[in-house]
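For this depiction, one protein chain was excluded, whereas all remaining protein chains were kept in their positions.
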Amino acid sequence: MIRLEKRRQPSTFWSAMAPLMAVLLTMIVGGAMFAALGVDPVAAIRTIFWDPLFNPQFASYSRPQLLVKAGPLILIAIGLSLGFRAGVWNIGAEGQYIMGAICGAGAGLIFYPSESVLIFPLMVIAGGLGGWVWAMIPALFKTRFGTNEILVSLMLVYVAESILASVSSGLLRNPEGMGFPGSRNLAQWDASANRELISGTGMHWGVVAAFIAVILAYVLLSRHILGFQVRLSGAAPKAARLAGVSPARIVIFCLGTAGALAGAAGLFEVAGPAGQISIDFNSGYGFTAIIVAFLGRLHPVGILFAGLLMALTYIGGELAQLMLGVPGASIQLFQGMLLFFLLGVDVFTHYRLRPTAREAA
Amino acid sequence: MADALLRLTGLTKAYPGVVANDDVSFDIGEGEIHALLGENGAGKSTLVKMIYGLVTPDSGAMQLRGKTFAPSEPSEARRAGVAMVFQHFSLFDALSVAENVALGMEAPPPTRDLARRIREVSEEYGLPLDPFRTVGTLSAGERQRVEIVRCLLQEPQLLIMDEPTSVLTPQEVEILFATLRQLKDEGRSILYISHKLDEIRALCDTATILRQGQKVDTCTPSEQTARALAEMMVGSSFEMPEGRAHSTGDVLLEVTGLSLAAPGAFGTPLRDVSLSVRRGEVLGVGGVAGNGQDELLAALSGERLAPAGTIAFAGRDISRAGPMARRDAGLLCAPEERLGHAAAPDMSLTENAVLTGARREGLVSRGLIDWSAARGFAQKVIDAFDVRTPGTGTAARALSGGNLQKFVIGREILQRPDLLVVNQPTWGVDAAAAAAIRQALLDLAAEGAAILVISQDLDELMQVADRFAALNEGRLSPARPVSELSLEKIGLMMGGAHDMEAAHHA
Partner (left out) sequence: MDFGSINPVLLLASVMVSATPILFAAIGELVVERSGVLNLGVEGMMVTGAVVGFAVAVNTGAPLPGFAAAALASAVLSLTFGVLTQVFLSNQVATGLGLTLVGLGLSALIGKPYEGMKSPTLPRIDLGPLTDLPVVGRLVFGHDIMVYVALALVAGVWAFLRYTRAGLILRAAGENHDAAHALGYKVIRIRLAAIFFGGACAGLGGAYLSLVRVPQWTEGMTAGAGWIALAIVVFASWRPWWVLVGAYLFGGVTVLQLNLQAAGAQVPVALLSASPYLVTILVLVVISARGHHGAPGSLGRPFHASQ
């Protein structure tokens, strides 16, 4: 028999190794899944993880896509990670992302067709505010009534999707769009376009914001007293009370930050890569970012890498779909497995295995 | 001994890094009350868990009435006639008394019969209980009755009791002892675990003393002095806190008519609590667990705000001030629960130093934490209070109870409080560390600080306190000078008989 024994200190080795182990296990089991689907597993894994970066045929298109996809994932995951550290479970980032996009786009479209340089910054602020307001709903219910933020934030995703469907065929519909749902194309309007900053890199303002968020979050968590209070609230809520940390303030800060970042990410997306508000504008970044946050160990630098890796699976997945006929859904499963394996492997960070004599469990 | 009920031979159990029991052998006779005496960490719990089938020994054997006894799980032990009353962790607050009892039985009868049996047994042994009450609403003493009745319904041959009196008033202890003697007269055996010497000398026929996992001796406690037993238990002599000769100053803390609703479904409300503490004085607050100790500390620390005008500190109303403002003013607290409340288990000692020391020690400037200053402060606490740890980067969880407690108390004392409130300062701490902590509190008082010690350990309060008050169901008795008190008076105060004169004449 083998039993788990709690380590006196979390293992730093396993803390760093767990994500790598999880990736490896996902490749193995994912490979088996591809084999079961009748796809050569080695080719599938290579297509997903290698070709987008290094295959000369695809790399020129794929490499910029890496930052385009990683940007929103990192931005959202950074916000989520603060809450997850504090024990505030915001899983409605998808809704905050949608509302950010709607508010940001709406704020810009009011001024159409002005060419003022202030329009894009205004849209970013409106986008952030939109996400923030949407996240304040669960935050206020949580602090006022103790309502479970998991369920409320998640329900609000569906509400946001309804609103998205409504505005894309109503309020924000392109008046020149011949009645088709969807807003004006923001990427093609100079004042609102979030365009590529350095040609061929995929770098846009959202990616810049993501990098800044990583740095700020790092400083916040490692040096600032507020970051300490966030960590303390998650690690020992009663000790946080003793230290004078107001739980309500932490809930509002964490949800608010996550909402604002997700909202901004939505705006950057709608004004750039997506181009317009449409019914199916959102693509699940808000949910994938949850995986990114955990895969990055809720650590800003880890999230940076995890975001890039997850972006790679998106791009590689599309490529595998195209080249090998792998079903698109298998990539989603692939990402879910990654989280599962990480959570499983993570046990070694806090526990060690011990062979034991027979023992009543 | 020919008439041994349970014979333990060479029991050994090792956990990584620690040998909990090392070659322990002794006999428990039929109809005997056998004490198992030892400090925290001496291996008492592991030993009884082996007897109760919760832990399997690495080596050694047990015989019950001459037959091999190796229970692999508690139900097997229960079937063999071994029952156990736990110190913690074995009642279900949200379930009824009858349900709790049923859970501890092998084949419980239908609810109606069970309820009747509970009434019968509880009356027979003088432990009245209502089978349909929710356990969470019972007092600590009543909760213990549930556990005892649960055991008695199974007609056990051996009853194991783990620190049973730590939650009882002196009067309740007398009732318990009467019950135990009644059981003994019926021919049952009791294994009685405690570190309270007087109790053991009064109650037990035989005592086995454990120290660091090994058996030191088996003796007849009534033939030993308390001092001799203590020395066997502790192994070396340690310094008892010195008496004090200091004068008290102005009133620093004045609580008047403080009432506060219970924090949760099973919490205790504070009812019209009034107290005052002077500079240089130690006020001891006694009482059985769950009578409002945590709630009183929370009201004083600012974790829960009090109605305006109820708490005055240094002449200023601080009732509505939060924990930070109160600490800034010089009111510091060390709550009972070390892991999770006084300290964050998974955070390093440095981070735990920042936890309460951030402002008074100037560890934060413009929002940024000065980690090297924080390490310095943590190291200072470690040095000043002899905290045994590899370093400031160690997680709080990795420290032993005594060392972490020294760190927590030291962290507050080094911040030079004007008033220090501590709850259970030496709970679960080895004797040497406990003595050091008590001494530190007395030294702090001697330097002119006011101290409020909340504790369930009466011996401790008698040692350190100048005045004593007792909490009972959220009410605080008037404080009396310790020098005027007797054990009987204390018991009456803890039992809620606040007007002691009336109680005497009654």
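Labels A and B are assigned to the chains in the order they are written; within every chain, residues are numbered from 1.
Simple rule for what comes next: a contact is a pair of C-beta atoms (placed from the backbone, for glycine too) under 8 Å apart; a residue touches a chain by one contact, two chains touch by 3 or more.
These numbers were taken from a predicted model, which means no experiment stands behind them.
**Q** Identify the residue among B:L8, B:V24, B:A42 or B:V55 that touches the chain left out of the display.
**A** Within the whole complex, the residue contacting the unshown chain is B:V55.
**Q** Looking at the whole complex, which of A:Y97, A:F253 or A:F334 touches the chain that is not displayed?
**A** Final answer for the missing-chain contact: A:F334.
**Q** Taking the full complex into account, what residues of chain A touch the chain not shown?
**A** Residue positions of chain A that touch the missing chain: 4-6, 84, 89, 91, 137, 141, 144-148, 150-152, 154-159, 162-163, 165-166, 287, 290-291, 294, 327-337, 339-340, 343-344, 346-347, 350-351, 360-361.
**Q** Spell out the interface residues on chain B facing the chain that's missing from view.
**A** 15, 20, 46, 53-55, 73-75, 78, 86, 88-95, 99, 102-104, 108, 265
By definition in this document, only the chains that are shown with their structure count from here on.
**Q** I'd like to verify one number: the distance from the centre of chain A to the centre of chain B, where each centre is the average of its C-alpha atoms, in whole angstrom.
**A** Each chain's C-alpha centroid was found; their separation is 47 Å.
**Q** For a test of understanding, state which residues of chain A touch chain B in their complex under the given definition.
**A** So the residues of chain A touching chain B come out as 5, 8-10, 223-226, 228, 231-232, 235-236, 238-239, 241-244, 246, 354, 357-360.
**Q** Along chain B, where are the residues that touch chain A in the complex?
**A** 16, 53-56, 58, 72-74, 301-303, 322-325, 327, 333, 335, 337, 340-347, 351, 354-356, 358, 364, 367-369, 371, 394-395, 397-398
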